[in-house]
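What you see is the complex with one protein chain gone and the rest in place.
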Amino acid sequence: MFENIYPQLIGLCAGALLLTSALMVWRHSLLASIRLLALQGIALAALVAVIGIAEGESELVLVSLLILSVKGIGLPWVLAYQSKASIKQIQESPRLNPTAALLTVTLLTILSYVVVSRVFGLGDSSTGHAAPIGLAMVLIGFLLLISRRRARSQLIGFLLLDNGIATITFLTSGGVPILLEFAFSLDVLLVVLILHVFAGRMRTKFGGTAVDQLRELHD
Amino acid sequence: MNAVIIAVVQVVLFVFLAPVLIGVIRQVRATIEGRAGVGIWQPWRDVRKLLAKNPVRATDSSWMLRAGPVALVVSSLLLCVLLPLVGTIPFALVPSDLFVIVSVMLIGVVALALVGLDGGTAFGGMGSSRHMTVAALVEPTLLLSIYAFSIPAGTSTLSVIVETRLLSPEVIISPVSVLALVALSIAIMAETARLPIDNPGTHLEVTMLHEAMILEASGRDLAWLEVGSWLKLAALLGLVGNLAVPWGVLTDFSALGLAVGVVSITVKVLVLGVVLSVGEIFLAKVRLFQVPELLAGSFALAFLAVTASYLVA
Partner (left out) sequence: MSGIGAGLLLQLGLGALAVLTALTAAPSLRSRAVGILCTLIAVIGFLTGLGAMLGATGGLRISIALPIDPLLLAPDRLGGLFMLIVSSVGILVSLYSMSSTHGPDASRTAWVAMPVFLVGMQLVPAATDSVSFLLALEIMTLGSTVLLLADHASRATVASAGIWYSAMSQLSFFFILAGFAVLAAASGGTSFTNLQEIEPVPANVAFVLLLLGFGGKAELVPLHVWVPRVLPEAPSHVSAAMSGAMVKIGVYGGLLVSVRLLPDGPAWWGIAIMVVGGASALYGILQASVSSDLKVLLAYSTTENMGLVFLALGASMLLRGYDAQAAADAALVAALLLAVSHAAFKSTLFLGAGAIIHATGERNLDRLGGLGARMPVTAAAFGIASLGAAAIPITSGFVAEWMLLQSLIHGGRLDGAVVSVAASVAMPLAVAVIALTAGLALLTFVKAYGIAFLARPRSTEAAEAHEVPPLMQLSLVLGALFVLALGLLPGPIAALVAQTVSSNPSAAVQSVGLGGVSLPGIGAVLDPLMLVVLSVLVAIPVIVSIIVSALRYPHRTVELPWGGGGSRARPRMQYTATSYAEPLVRVFDDVLKPSRDVQVTHVAESRYLVERVRVEQRVSDVFETRLYRPVLNLFQRYGIVVRHIANGSIHRYLSYSFVALLIVLIVVSL
């Protein structure tokens, strides 16, 4: 039974990852982006859990719990740690118009598909077929980093990029050792915390975190 | 022969069901908003009233004002004939090919746009222009979601697609199908002039698409325009229902199966109508020039669906 729906489940998780990435480009509001990030974390955890159950590795299931707690709950909570009322106001006005951004997302997905199939070959397993989605997430993360003005929206792009890297590693090699993953997750958490505090400081000091306007802060 | 029976049943059923669907949508909305509402039979009464009136026509209006409503109703009725709503037994020579179905729907779109222009007023032209812009931008989403649906079944024939989903239900939760269904739903909202693309409840110039085009029509012209639009909405909701939940649809002809098919499609359409109505309460109409953004989003979903079908082969 599980063997039958295994490819479907992998596909569903990978599809959810891609969908949430595309929606992050689509939506302007910060709160929506954070919620999507949480969803993406959950989808990533589910993906790891499915792979773990399929290959009978309890370690992977543990990793999936870790991912769920850090990426699905922890990071979004940190990002949204501010009163809901004020965060709802925050609307991104991206440098790229949304229609063009969405079309770029589709093109990036194609590009990652072509690259992965040309350079690595897709292989026969369903995980191999899903691997381009990880690369697409990395590219979409970069797109967010480039096109967003606010520091916190850029942070979301960075996290999307990180999720993409994690997806690639899990889909191609069946995961990284648990210790490494643990350390890496903590690293990311630390970076996010630092950036978050930093962004908060910037806002109190300069009244905004639009990176465009911060070009001349040399000293 | 079976195909003919199913087609007749579908047409008769949907002619009765479509006004009820509109009545249900309006009544649910009224109830949630705390109004008493007019009951679910009001659309029927409206049609009867309109048919018994002398239509008023402008001196400069042409035969288009007379032919347009007929073309719209016929295109909507053809949708009811071709789509697998009650059963999936198609005509041998005119199978329910999705590309054909989309083009048949476009006949209605064009007829409505021309009726809007025929009035010779600024309002009609405005509605017609916006309506066609939306229709043009929806087209890529429609055809790509069809493409995505056609991949697992290996054909664009809708009855085969529904049967495939019935036989292997795991296809329904596959990312390809989910993405394509979401994209198709957005496209259908745009095609049938529902929120958030058009507000069916207002007559305010800045928000109007559909209403602006039919302002100049009256009497039976208006009645047929309304019936055509309702039929289209009902048939397309039935299509979404059968794609999302294919169970209950008739595949081998039998009297009992036919009854089950009729009941199940009625339930699906009405449930989707309630969902639509409840969903619309939480939505505001987006600005006209943000509609392309929404449609680009749905296009991206449809495109990802097709690409994903090659990725997750």
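For clarity, chains are labelled A and B in written order, and residue numbers in each chain start from 1.
What we mean here is this: contacts are C-beta pairs under 8 Å (C-beta built on N, C-alpha and C of every residue); 3 or more make two chains touch, one makes a residue touch a chain.
Because the structure is a prediction, the values reported are computed rather than measured.
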Hidden partner chain, touching residue among B:I151, B:V176, B:L276 or B:L301: B:I151
Identified contact with the non-displayed chain, of A:S29, A:S69, A:S117 or A:T169: A:S117
From B:I5, B:V38, B:I173 or B:L215, residue that would touch the chain that is not displayed: B:L215
Chain B residues that touch the omitted chain in the full complex: 11, 51-60, 62-64, 70, 73-74, 77-78, 81-82, 91-95, 97, 99-100, 103-104, 106-107, 109-110, 113-114, 117-126, 128-130, 132-133, 135-140, 142-144, 146-147, 150-151, 154-157, 215-216, 218-220, 224, 288-289, 292, 299, 303, 306-307, 310, 313
Missing-partner contacts on chain A, residue numbers: 97, 100, 110, 113-114, 117-118
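Definition applied: only the chains that are shown with their structure count from here on.
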Approximate Å spacing (C-alpha centroids) for the pair chain A, chain B: 36
Residues of chain A that touch chain B when the two form their complex: 4-5, 7-8, 10-12, 14-16, 18-19, 22, 26, 98-99, 102-103, 105-106, 109-110, 113, 126, 129-130, 132-133
Chain A partner contacts - residues on chain B that touch it in the complex: 170, 173-176, 178-179, 292-293, 296-297, 299-301, 303-304, 307-308, 310-313
